[in-house]
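Got a structure for you, written out below as structure tokens; questions coming shortly.
Not every chain of the complex is shown here; the ones you see sit where they belong.
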Amino acid sequence: MNNQLIQLNADYAAAIDDDRLEDWPGFFTEECLYRVTTRDNHRRGMPAGLIYADSRGMLADRVLSLRKANVYEAQGYRHLVGVPRILEGSAQTALKVCTPFLVMRIDRQGFTDVFATGQYLDEVVSEGEAMLFKSRDVVCDSSRIDTLLAIPL
Amino acid sequence: MNNQLIQLNADYAAAIDDDRLEDWPGFFTEECLYRVTTRDNHRRGMPAGLIYADSRGMLADRVLSLRKANVYEAQGYRHLVGVPRILEGSAQTALKVCTPFLVMRIDRQGFTDVFATGQYLDEVVSEGEAMLFKSRDVVCDSSRIDTLLAIPL
């Protein structure tokens, strides 16, 4: 089970880093929850601080906006994703999973810096062969998040 | 065997990053060895350069001091841990394992920097279902380590 989760996370990260953003909504169930917030907000029970989407369609819209704004292509990203820890659940229902991440950003001039660190708090379900995110809360460690709005994490 | 080691390292890192420091001594055997040193010192055969503890009780004391000093909560940490390599041994006796790590620090203002890189040199034993560290030498790549004294690595 854990090997599948590891692979899911690797595929998810590669879709973003390879600039295949159009594949990104396909990692979620049709009805889903995708939220980006900060650790401080999360502790205070405010998980939807920065980005909120509750369907694959909303995620696809988000990608369209990014393509139009042309923000994304100006820079590159590189995810390093840690090992998922299954907190509860079974493959029959949803798995609650917690996974640390580090995202580096490479700007147009070639300078590399830390874009974000944090953890994914996920609910993962099986649909046929695939594992999909029913919900993914991206909890960033830092509260400095101006630019976080730009890309999927 | 390696999957268990991967999970052990993930759980260990999460306890620290989630600020569940009181869980940290539980990753070690009752009599144990926890040492933090630098690569240079380690090469010179001086493994106990910075931090030394030889029992679960000493590790617990260390956590108490951190809580009193209130240093820890002022900032956040994020471990990214690589894949353990088994150097020798078997599950019956102790496994000698070597695992690379990167620890980022997120300060109060939300600035993120590299806190430490290095490798864990471990002896891991099985007690019932669990795997525990009989010894963990944290060998930091850098010799700049003033602040290293603060938190478990």
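For clarity, chains are labelled A and B in written order, and residue numbers in each chain start from 1.
Everything below uses one rule, namely that contacts are C-beta pairs under 8 Å (C-beta built on N, C-alpha and C of every residue); 3 or more make two chains touch, one makes a residue touch a chain.
Fair warning: this is a prediction, and the values are worked out from it, not measured in the lab.
The complex is built from one repeated protein sequence; 2 chains are visible, and the structure file as a whole lists 3 copies.
Just so we're on the same page, only the chains that are shown with their structure count from here on.
Each chain gets a centre from the mean of its Cα atoms; for chain A and chain B, those two points are 28 Å apart.
Put simply, chain B touches chain A in their complex at residues 3, 6-7, 9-11, 13-14, 17, 76, 78-81, 102, 104, 106, 109-113. Chain A makes touch with chain B in their complex at residues 2, 39, 80, 82-85, 98, 100, 102, 114, 117-119, 141-145.
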